[in-house]
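Right, I'll just put the structure down here and ask away after.
Only one protein chain is missing from this complex, and each of the others stays in its spot.
Labels run A, B and C following the written order; every chain starts at residue 1.
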Amino acid sequence: MAIAPDELLSLDDFERHALEVLPAMPRDYYRSGAWAETTLRENRAAWDRLRLWYRVMRDVSQRTSRAEVMGREAAMPVCVAPTALQCMAHPDGELATARASARARVPMILSSLSSTSIEDVRAAATSVDPAARTWMQIYIGRDRGAVRALAQRAQAAGCDALVLTVDTPVWGIRERDIRNHFRVPDGMRIVHLERPGGPTGHAGRGIHEALAWTIDAGLTWDDVAWLRASTSLPVILKGICRADDARRGVEAGAAGILVSNHGGRQLDGAPATIEALPHCVEAVAGRVPVLVDGGVRRGIDVIRARALGAQAVCIGRPVLWGLACAGEPGVDRVLAILRQELDVAMALAGYASVGEITADLLGP
Amino acid sequence: MAIAPDELLSLDDFERHALEVLPAMPRDYYRSGAWAETTLRENRAAWDRLRLWYRVMRDVSQRTSRAEVMGREAAMPVCVAPTALQCMAHPDGELATARASARARVPMILSSLSSTSIEDVRAAATSVDPAARTWMQIYIGRDRGAVRALAQRAQAAGCDALVLTVDTPVWGIRERDIRNHFRVPDGMRIVHLERPGGPTGHAGRGIHEALAWTIDAGLTWDDVAWLRASTSLPVILKGICRADDARRGVEAGAAGILVSNHGGRQLDGAPATIEALPHCVEAVAGRVPVLVDGGVRRGIDVIRARALGAQAVCIGRPVLWGLACAGEPGVDRVLAILRQELDVAMALAGYASVGEITADLLGP
Amino acid sequence: MAIAPDELLSLDDFERHALEVLPAMPRDYYRSGAWAETTLRENRAAWDRLRLWYRVMRDVSQRTSRAEVMGREAAMPVCVAPTALQCMAHPDGELATARASARARVPMILSSLSSTSIEDVRAAATSVDPAARTWMQIYIGRDRGAVRALAQRAQAAGCDALVLTVDTPVWGIRERDIRNHFRVPDGMRIVHLERPGGPTGHAGRGIHEALAWTIDAGLTWDDVAWLRASTSLPVILKGICRADDARRGVEAGAAGILVSNHGGRQLDGAPATIEALPHCVEAVAGRVPVLVDGGVRRGIDVIRARALGAQAVCIGRPVLWGLACAGEPGVDRVLAILRQELDVAMALAGYASVGEITADLLGP
Partner (left out) sequence: MAIAPDELLSLDDFERHALEVLPAMPRDYYRSGAWAETTLRENRAAWDRLRLWYRVMRDVSQRTSRAEVMGREAAMPVCVAPTALQCMAHPDGELATARASARARVPMILSSLSSTSIEDVRAAATSVDPAARTWMQIYIGRDRGAVRALAQRAQAAGCDALVLTVDTPVWGIRERDIRNHFRVPDGMRIVHLERPGGPTGHAGRGIHEALAWTIDAGLTWDDVAWLRASTSLPVILKGICRADDARRGVEAGAAGILVSNHGGRQLDGAPATIEALPHCVEAVAGRVPVLVDGGVRRGIDVIRARALGAQAVCIGRPVLWGLACAGEPGVDRVLAILRQELDVAMALAGYASVGEITADLLGP
């Protein structure tokens, strides 16, 4: 079953192989969407409907996929999206992802449900590249003190942004996990969310039950200001699909808007993110960067997202598939494939730099 | 084959399991639509096409799914739709449904083709909750005296509404039943529709032949007035898809309009009810509540219906699947799943109460 | 394999069974469309896309499916379309069809490629009903004398219309027939098209080669006038899809326009007839009746066609399936099913008579 990463040619290859090699419990945890998984499927299908009206005879001999992402240059307009418990995919888990992301010079967003601490992740990232960027994903739970502590801990560890998930007043229902009686594996810990009074991530409880205290259905836009005041880090809002919410988020001080439906894991029936993106871009009107995740699987998707006004895309599950197939070299390969595809796609579409991509790419 | 209701996670799970465990004759009677079953399929598919543009950062910590349904509060904007001969699904039949509905605090509509009497159903319902609500579904047959008697009997038994089916001038043709030589099982009776001169529901005749006298192809809007005069109960008209008919129904004194195509069992090719709903809502213009049934399988469907202007939805077949899988606890579970899904979906879509749901949920 | 016609509940049932019982050569001859059979499939699919916005609470107790079809009343707005060589489906062939059509009181269009003579067909039809109607389908071939003779022979035999096929300047290419080396079976004859100098329909030649002389790629609108002058019968033009051709046909003296694409057997890629119908209806503007064939399989299709302005529909292949399954009783059953479905559909849609059906049935 061991496979050389080079034998996998696309992120779809990684997915197919990972679904074969992973045990059922983590496999289904990673792959699943909420309820009937309509949005999960639509997230991908919506990309495929966008045609690329490529341009010819532009000089693309000196091209670069480098792009500014949230104020600093990345090797490509791609971030690693936060996904929980990466050690379920491979023992190296978030450390492997951190090193691979640093090597690929793309920001990594660490999930607050990670199985590795932000300090260890930062150490891994900076061991590869002292300038490596890590953003800390945050839920605002009922225990605001714990949230502030985590945010400050992230800043202390060298994170350069917080990513506040706003689409999770309650946990989405993923039936595969219920069927599998999903629990955090023995010996694995959700290291950032252990309560003072006892363990949270132990094997004896379902993850959503164990983590109920870490989210808060009572959040409002005022909580964005509160989180902003907790540290000096910029706060990106993740999980928005509506123009009015994007506008409201900017008014609340967001440094960026990440158009996301949580990988189809929260409200099934939500629109595909690429359908939502242009509405949010128009509402934000350039005041802050707009990012998008959900269903990105090909370099051409990066171009599509840029054409619709996103500054960058985030990829989540493909990184998990990379870990599951081959650990750190797997993540290296996933990011390398995406970058190579982006480079080739830019050449074929007539773009020497990401900044040249405009909406007319998507049709007359 | 016995299954614990908790192992079934969705109404779709109940359907799959029920189709396995039911004998062919009742299974096909319940599942079938008219002719090629186009409308049956479309009833469901049309819900799935509606995207939910959810809202974030609303305080949904104190939320409730309670809603006014036809003038009184229910635990959620859901009713149990009338379905015939529930004792075919489980020996407890309508009694189980009555108790489960009362427990869930949603109105139950008893089919006039029930295998249990309205008096027994009411007794079962009020044994759980003295305030339980039961509505009596009525066909106006050629024997108007029998219709009036049944209406008055329903009122005497404590029903608080009549639901007049208006889409059945003749019976729809369901080919599965013809293939199965469907008949009322031995020992089961259609208790409300036994003729003075002899039995109707006996095993020796096809149900539509036996019940031909209980409907009337000559009905007109004047018959609504006639039925209204028979009791003091409000009359809901069930089976309307057109704006002009909805308007006419209100003018004829309807207390509510139930947009329905009889679960795809009457005119195949009819529009999905969720397609018809907004036209009826616009025509009714708030004068009376508009309800809808047909293909409701998820909590998100309740939100979709509300966003399009329905006051409540009705669910029919899922209750039968609940009975078939596990009897009364099965119906309990079906209603509990729907309520939990609605609650989670409201939280995820940003609604603390049902009344907040508006049309902009369905897209920009 | 023998099946009682009553066991087949729909025209689709007849098709499924016929495809099982027929030998490959006639089966494929009957079922096939031209080239990739796109239009063959689309002919059916297009009907299914039309929704029926039925009406309720209309008095439909005294309803009738009777309708004027080309100037005289038929039992329903349905004709039997011309199909070739019906004796391949059953030894009784066109005689069975003639008797069943007469019994059902619908016009039968006899193909000029029939395996039975018009005189024998007329005798069979009038033996059932002296007022039975038969229309003769005609190709105008290069030998105009033979065409005139056939037209006059049809009139002499008691036909009350000619149906001129205008979509066949050359034969469409049906790959199934080529694969099967389709030939007229031994002992069967294309009785109306035998040349003075020798047999045409003998077993030794492919049908299109044998019949090349019976069509003429040089036809123009002037030939309509020529055919009209050949007899005193009205001439219906069969095979039109365009508004301008429908208008031109009326100007050329057509007594009716039959919107048809030859059952998908001529130009693959042609629009579904039900897509073409409203354009032709608008162009004809009521000056002559417009009929339609292609994919009619259900009583609701008859209503759909009427709602789009057709006076009647024609059914072709279902009659062949009726013959193949059960001979004359099979055709009786096919026509009875269609009539019963139409009757039920009219009741369910709120129409007491065919004349009440209007375009608003198809949606708001």
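In the analysis below, a residue touches a chain if its C-beta (ideal position, glycine included) is under 8 Å from a C-beta of that chain, and two chains touch if they have at least 3 such contacts.
The model shown is predicted, which means the values in this text are computed figures rather than measured ones.
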Touched by the hidden chain, restricted to displayed chains: A, C
Sole residue of C:122, C:247, C:279 or C:306 that reaches the chain not shown, by the stated touch rule: C:279
Residue, one of C:11, C:96 or C:166, that touches the chain absent here: C:166
Which of A:3, A:19, A:36 or A:50 contacts the chain that the document leaves out: A:50
Residue ranges of chain A at the interface with the undisplayed chain: 9-10, 12, 48, 50-63, 298, 300, 304, 341, 344-345, 347-350, 363-364
Chain not shown, touching residues in chain C: 35-36, 38, 166-167, 169-170, 172-173, 175, 178-179, 216-221, 223-224, 239-245, 248-249, 266-271, 275-276, 279
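In this section, only the chains that are shown with their structure count from here on.
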Proportion of interface numbers common to chain B and chain C (over half same, under half different): different
For chain A placed onto chain B, the superposition rotation in degrees, Cα atoms, nearest 5: 90
CA centroid of chain A to CA centroid of chain C, Å: 60
CA centroid of chain B to CA centroid of chain C, Å: 43
Shared interface positions of chain C, touching two or more other chains: none
